[in-house]
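Each chain you see keeps its place in the complex, though not every chain is here.
Naming follows writing order (A and B), and every chain is counted from residue 1.
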Amino acid sequence: MTAANPLDAYPQSVRDEVARVRRVVADLHAELPRYELVVWTAGNVSQRVRNADVPDGSADLFVIKPSGVSYDDLTPESMVVCTLDGELLDGDRSPSSDTAAHAYTYQHMPHVGGVVHTHSTYATAWAARGEEIPCVLTMMADEFGGPVPVGPFAIIGDDSIGRGIVETLSGSRSPAVLMKSHGPFTIGADARAAVKAAVMCEEVARTVHISRQLGEPAPIEQAHIDSLYDRYQNVYGK
Amino acid sequence: MTAANPLDAYPQSVRDEVARVRRVVADLHAELPRYELVVWTAGNVSQRVRNADVPDGSADLFVIKPSGVSYDDLTPESMVVCTLDGELLDGDRSPSSDTAAHAYTYQHMPHVGGVVHTHSTYATAWAARGEEIPCVLTMMADEFGGPVPVGPFAIIGDDSIGRGIVETLSGSRSPAVLMKSHGPFTIGADARAAVKAAVMCEEVARTVHISRQLGEPAPIEQAHIDSLYDRYQNVYGK
């Protein structure tokens, strides 16, 4: 007799979506080394699986990378499934050591469908100084609608990283937060959007850093930032 | 009955050239990530298709990248065709959100056959400070004939980006302009020449930036710049 898989207690629609999202999340991990956002086994991507049977979201799941596995060895099968408490529900390995921060974010930000964490170089360099990235590029106004904010110093072991992410991003247009002395976390409607935010976060962190090395970038008026953000979020790609 | 393709109203020679240029433009997009000038779906390349039946150029077309498509998914078929008003003539997707700037440039600079836009890191870093790149390298004298100039701050939505490009480049030897707080646009006799200008623009932006980090690069006398530019444009490659 085989032990029952705890996923079997979930509706078929959830089980089907878990299977699909395992592949999505496995594939998206390849974008992290491709854009040079991670080295070795660092970094992780997750995506929420909504459970329509429990509309308040408390029975949602998410799919995330296992801990300490090389990017060359990430397959849909090796991804793990967790509840929103951050407990492992299905998978052969331990979930990423950042799982609690992902879980807290899904629990407290119901519109978030994807979360990404990296130690990408330039974003982490701003985080190490605890300094927000000022909005001095039109592409930054488009994507972030203002500066990329800094979250508090928090260490692993309780929910302080998750709280820092949620509190900082709840008051910001930015889908990225630079956790102090640590690195960026990004959110999105799904994992792909959160990966895009991680890529763009490093891009603006790098470009603004390099610009400031030889002087001060020109500020962009708030009205222009608002107008660019509004157009990009509401017109572009719709 | 199938709706008529508006391209059918154009001469056969134009339709044949559109087919050829779709492939040229699709292939050239691969050079942008290869030279690390773009991330995600940013950046775009276009090329003019001349309509010999209307010698004043007003019935020319151009082929450009569709909006928001990943670099892995760019095929000749996915490229879109626009009129010089920037209106979509043929294609399954919306044209790039920078199409109006390309269109304005083709309308007002009849010798221009290709346009490229990127947010390449070092060029954009100069653009963020609104600072031209001084001509302190012999390869820069060859390719740009002087500094790479800065264009005005302009936001998307009317023809102000296009006007900024045309006004800045009309008074310059440089095939590249750094649009303030935004990034570089480059022009050329065809799309390949504009891509080369985008690659060289980032190359000189990076090298001069790095040189200035530890001191001031030595100026090159204007007579030497003129002589290098003249040789390169008139002798080299002929």
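Definition applied: a residue touches a chain if its C-beta (ideal position, glycine included) is under 8 Å from a C-beta of that chain, and two chains touch if they have at least 3 such contacts.
From a predicted model like this one, the values you see are computed outputs, not experimental measurements.
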item	value
Whole-complex copies, counting every chain including the 2 in place	4
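Note that only the chains that are shown with their structure count from here on.
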item	value
For chain A placed onto chain B, the superposition rotation in degrees, Cα atoms, nearest 5	90
Length of the line joining the C-alpha centres of chain A and chain B, rounded to whole Å	33
Residues of chain B that touch chain A when the two form their complex	39-40, 42, 67-68, 97, 119, 121-122, 124-126, 128-131, 153, 155-157, 180-183, 209, 212-213
Residues of chain A touching chain B in the complex	35, 136-139, 196, 199-200, 203, 206-208, 210-211, 213-218, 220, 224, 227-228, 231, 236-237
